[in-house]
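Here the complex is missing one protein chain, while the rest keep their positions.
== subunit A ==
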Amino acid sequence: MSAIFKDHDADRKVRVKWWSSRVAIYAALITWAIICLFPIYWTLTTSFKLAPDVMRGNMIPWWDYTPRWKGWESLGLSPRLIGEVSTVREEFLKRFYNSAIVAVSASMLAVILGSLAAYGLSRFNYRFGFMRNSDISFFFLSQMILPPVVLALPFLVLYKSLDLLDSRIGLILLYTLMVLPIVIWIMRDQFQGIPVELEEAALVDGLGIWGAFVQIVLPIALPGMVAAFILSLVLCWNEYFFAALLTSTDAKTLPVMVASQTGSQGINWWSMAALSSAAIMPLVVVAIFLEKYIIKGMAAGAVK
């Protein structure tokens, strides 16, 4: 039996081609999604495993093993221990708190300093000695290539004499320095996209330069600032090198804590997994809810 309406052979070929390209695209997407997600899944599930589960290579909770709170108990963060006093939890929370304070303050400081500088550079003519605007911009952006290792020893010595070693302030200053060029890069792009006529109108209406900046430009540039802030936050939260060199007991941050525990061999994977999960969770949440801003921040410099 033949259909009354029959597609031409060429049309059928197109359909086959279309379907095969669909399948290929989704297969590639799903493969890469698995590559991205599996380590996170593995870490999260391992934090609920016991030693035999790890050794047998069980993967799927409730299917081939029963989740236990053992890993989280070693951090004092299980339902059973949450009401009790726990020194491990205190320690963990202290590190967590340090990381949060340092990352947030450094990002704030960098966004404030960087936005001001970027605005100035995108609007006015400067001459500091031989340096013109483009030279000043280049000076700021060139800080990006400075490898952290060059600054390590000078800061170690400087902080020792300033009594800033193992202090949050010291880390905040360094991290601000580290992310400042990126913030300036993003914000310069943002400010260049804002028409000057807006400020001219504000000046005509009697605002000063700073008044126009704060009342007119800042509200428009706010999404860009949020993007710069979040990108800085990610970089500061994950920073390890300086934190490992410059902190010891008081100001130690979460990555240093994670790193110091990885050395311990043996199979108490559950506690390491719990610690790692706790360390990555804040940024995973940030990524899920503020993805728009992260992408905006990274795209800012790419497309001119």
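FYI, a contact is a pair of C-beta atoms (placed from the backbone, for glycine too) under 8 Å apart; a residue touches a chain by one contact, two chains touch by 3 or more; residues count from 1.
Heads up, the rule we're going with is that contacts and distances are computed from a predicted model.
Hidden from the displayed complex is a chain whose UniProt protein name, among "Ring-hydroxylating oxygenase subunit alpha", "Sugar ABC transporter permease", "Stressosome protein rsbRA-like protein" or "Phosphoribosylformylglycinamidine synthase subunit PurQ", is "Sugar ABC transporter permease". Listed residues A:Val16, A:Met144 or A:Leu218: the one in touch with the omitted chain is A:Met144. Only one of the listed residues, A:Leu75, A:Val102, A:Ile186 or A:Val234, touches the absent chain: A:Val234. Considering the full assembly, A:Thr46 is the residue among A:Thr46, A:Ser86, A:Gln190 or A:Thr247 that touches the omitted chain. Residues of subunit A in contact with the chain left out of this view: 25-26, 28-29, 32-33, 35-40, 42-43, 46, 54-55, 57, 59, 113-114, 116-117, 119-126, 128, 132-134, 136-137, 139-140, 143-155, 157-158, 161-164, 173-174, 176-177, 180, 184, 188, 192, 196, 199-200, 203, 208-210, 213, 234, 237-238, 240-241, 244-245, 254-256, 258-259, 262, 267, 269, 272-273, 276, 279-280, 283-284, 286-288, 291, 294-295, 298-299, 301-304.
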